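Below is one structure, written out as structure tokens; comments come after it.
One protein chain omitted, others in place.
== chain A ==
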Amino acid sequence: MISRFERVSNYVIVIALTVGVLFPVGWFVLTSLSPNTSGALDFSNIAWSNFTAAWRDGNLAHSMYASLVITVSAVIGQTILAILSGYAFGILGVVGERYLFPIILLGMMVSTEVIVIPLYYEFQRIGLTNSWLGLVIIQLGMGVPFGTYWMRATFRALPRSVMDSAAVDGASVWSTLWRILVPMARPAVLTLVLLSFMWTWNDFFLSLIFLGDPEKQTATVALGAFQGRHVLQVNLMAAGSLIVSLPVVALYLFFQREFISGVMAGAVKE
């Protein structure tokens, strides 16, 4: 039983902490509506036009499109690869599993910085730098460890009886996966899709290195360049930032539970 005092103090703590975390973001949202380039707040003149101006000046139409194409391709590819490899490890079994699975898990510990140097010079040689396809291929390869780990655990958790009845019905390996297992694993697949979307959309490091050409840039890199050029137009910078973060934040609004549980599970890994 908790006392009245404790209950009140609990609310005070929670609200204080939330405000502390929220303040910088909230202040930025207000700045994006300011008519002053200094970012000084002025609630009598809300400047929605900042968003159109940032969209235009920041070359955002172009770069948001690039981010969208890259992210959607990577998400679809990563999800399919994860379902196939999770099925292999979780249900079918794999020749050499004892060695292959740890080798793939190792990838979760390998940070991007370690592999990016040879990748860049190799991709440059075969003409895959400054190419969306090149970046998508990298995202696909780097997504394999988590995707495999995630879908393997998911499929293993499904009741064994499902597989038995599929076998009795004479379902093939292929149709067992797509008609029976994947529909049952829908919540886990959704979480994987959301995480993969967030990680690809929010990426800055890889896009910066592999898409040097301003014509090919993703939204995060374009935004980075934009804030460098527009230090004196704080309101536009804030508006541009909100536009770029919107897709992921909007998904987070609807799928809070999936994001939080997914990030936590991603953190636990082994």
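Keep this in mind: a contact is a pair of C-beta atoms (placed from the backbone, for glycine too) under 8 Å apart; a residue touches a chain by one contact, two chains touch by 3 or more; residues count from 1.
The definition used in the following text is that contacts and distances are computed from a predicted model.
For the omitted chain of this complex, the UniProt record lists the protein as "Carbohydrate ABC transporter membrane protein 1 (CUT1 family)", which is one of "Carbohydrate ABC transporter membrane protein 1 (CUT1 family)", "FeS cluster assembly protein SufB", "Copper-binding protein" or "Monovalent cation/H(+) antiporter subunit G".
When the whole complex is considered, the residue among A:F51, A:W132 or A:F259 that touches the unshown chain is A:F259. Of the options A:A61, A:L84, A:L133 or A:A157, the residue whose C-beta touches the omitted chain is A:L84. The missing chain, though absent from the display, is touched by one residue of A:M109, A:L133 or A:A157; that residue is A:M109.
Chain A residues in contact with the hidden partner, per the touch definition given at the top, are 2, 6-7, 9-11, 13-15, 17-18, 20-22, 24-25, 27-28, 31, 38-39, 81-82, 84-85, 87-89, 91-97, 100, 103-104, 107, 109-122, 137-138, 140-142, 144-145, 147-148, 163-164, 166-168, 170-173, 176, 198, 201-202, 204-205, 208-209, 220, 223-224, 227, 234, 237-238, 241-242, 244-245, 248-249, 252-253, 256, 259-260, 263-264, 267-268, 270.
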